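As you look at this complex, bear in mind that one protein chain is not there, while each of the others sits in place.
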């Protein structure tokens, strides 16, 4: 570094204060922060996956049922489709936002919410079915991990639904302010991320569990 | 789904009952009375002086990163002193209890010493958790909070409201662990917990539940903070602050917060699963039913080891700011310093198994993790060499901040030496779970504490506008160091004598003399705490004499030293344009130190908000409700939290605008106040090194030595 050109500083030329500094861009700052949150959420899921991995040996299920005996990948596939369509619908709503169409945004979010609710409804139904078969988290370490992973994901979806509801209200009440747009973008990241997590869950927990 | 509890439970109060308050305990009852009286005195005092409004407006609802930082630091210091008291109690117990025969106090019901085993267990568990997560972490977060935005020329953190939220959630954790003193028990399973002893069958009380929810709250608060720091450094840098101009402290803050962001979720999951076992009867970590108790240990240390580097890296950063300032030289090897920080952060992820080599994972796995652990020693060593050679060819002033930093170096050397011993399985088998390990990590954590005191002394004048008393800073240093030596040298020796950790009854009389020495040491520590309080008092009393200008030390280096002391709430009247890594040194060297902005612009500042403190209070209620299994309270607080968050989101914060004229006026006033107060410092050395070498004696302060010293390297 000391080899760099060393030229004297002219006191009249030097810039000490940023006269025309605009400040930071609110939306991009918010989005960056939300990326950071997504990263930590990813670690949360990674840890749950690790726990599931460790607790999915045959002895982890003790004498109780193994996923092959109770998961229904076809049923869960409908959940997968619901979630994907929900993400798609949200994508449409964001496209509508670019054109400034309030109705388009609202329609997209409502569709997204309905599909998300379908996902949750199917999930609850599935859990009830399994419980009625005696597949409960207290049965074995393996089932504990199964429920932890799948239901933590479901809880994220539930939070996402509440968030959508709040956003609907805010769009109606405030229109597309900087805050609202920023939140809509964050929500899109959140929603897509949950879909990605679901892909992993679907493949590793449901499909893999069914086959092994 | 909910498990059956071994004790009574009622819908209204959960497990809570009057009998849970240990009013018969001869230690806790008087303490409780004292604390209640002190609390009443405080409340009465504040009311009498009519300060509630001030506190509420200026502190409890603030979103100013400096004020939040100060509150973090106060919180951390209070918990540090609480931790000292725990230490005092543990040392006293071991000193009294050592040896065979009945040497207990019948009055207290103890066979040995004065504490019952279970009580002793609670003390060291609380001590460990408090010191690492509620003392060291808030202290470091507090200092980062104050300094990072200043070092990058920002007006505040990226998300001021989130920042307040982090503080109040951490405060909720502090309240939760403090209340466990007087309502029920705390966990006795050590700060990291063991599987499966924390399962309901083996820890039927509420102690483990307090432990879980305290940790969960700190984890939440710290994760929020880390998001904020990263966004701040990435998005809020002033023009000219390129990545290679980031001060080392800010770099370490970045690396540390990357660690925090990615590792705390592991802790949150691990503890949530413990909670599931205890509340819902799942079998994650049970010995039977297909659970896996080693999983817990893995998950915990998967966070635990990165965590120890999360706390040491900012401390390294502080040392990297203090030593150059008082050596009047730039930091040696800036690039390697930064690389080393990230090397440490990266490697810290792949070493967690060294905390349980004794689990018997086989020689291949052990070796791998042993080598990985030793790899951490490489960048750490590089850092120490760099600090050492920052002093080389310097002009060292041994101010109190400097000696705290140098003390930290020596502790780091000892901690590193012992860490390299522990990282070898063959050696680890002999000293794991012994007080040798305890001594090792206290060297490391004390290195942090030394760095923190160094940083407090160093940056205090920036925040408050006057210096702390130098003499008392040094007296405190020597007392503290005497305490460190007297407590931890014997602890290493006891490790070599085979004393295992967590013994409420040390059975071997041969250990007795060392316990006695340690007891003297902890008494000296207590003196050092008193010296600290006196230091604060004396400094505030004499503040008029110790006022400082912008560049409080005359040899300061980085950007924070160009703005006024005390820092005005808007940090910089005009956002600076940064020309050099060591901007303050650069401006001083070129005689720009006294230049003020000539043009002003309107600025936008965030409003205060009570939402953060309300949510903090609600999270405390959630933690308390969960601990005592008061379901209605938990659910109510949770729903309320969500509603408050939605409310806040709907309201948003438009902030407010300060016009250019007002800014100019405030800047003048701030300047006036600063100049009136302080005697001008001789503007000394502290050259920037590197690219710029022109000197203009005329521009600077006439009396200053702004010419290069005769024996400086010739310019090429």
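Per-chain numbering from 1; labels A and B assigned in written order.
One rule holds for everything that comes next: a residue touches a chain if its C-beta (ideal position, glycine included) is under 8 Å from a C-beta of that chain, and two chains touch if they have at least 3 such contacts.
Throughout what follows, contacts and distances are computed from a predicted model.
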| item | value |
| --- | --- |
| From "ABC-type xenobiotic transporter", "Xanthine dehydrogenase YagS FAD-binding subunit", "NADH-quinone oxidoreductase subunit G" or "COX aromatic rich motif-containing protein", the hidden chain's UniProt protein name | "COX aromatic rich motif-containing protein" |
| Absent-chain contact - pick from B:82, B:237, B:329 or B:440 | B:329 |
| Touch criterion as defined above, residue of B:121, B:142, B:166 or B:566 at the omitted chain | B:121 |
| Contact with the hidden chain (one of B:223, B:325 or B:370) | B:370 |
| Sole residue of B:382, B:538, B:605 or B:644 that reaches the chain not shown, by the stated touch rule | B:382 |
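We take it that only the chains that are shown with their structure count from here on.
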| item | value |
| --- | --- |
| Between subunit A and subunit B, centroid-to-centroid distance (C-alpha), Å | 32 |
| Of all residues in subunit B, those that touch subunit A in their complex | 1, 158-159, 162, 223, 226-228, 230-231, 234-236, 238-240, 261-266, 268-270, 273, 276-277, 280-284, 286, 288-292, 295, 298-299, 302, 334, 574-577, 579, 587, 590-592, 595, 597-599, 601, 604, 642, 646, 649-650, 652, 689-694, 696, 699, 715-716 |
| Residues of subunit A defined as touching subunit B within the complex | 1-2, 4-9, 11, 14-19, 21, 23-25, 28-29, 32-33, 36-37, 39-41, 43-44, 46-48, 50-51, 54-55, 59-62, 64, 136-142, 144-145, 147-148, 162, 166, 169-170, 173, 177, 179, 183 |
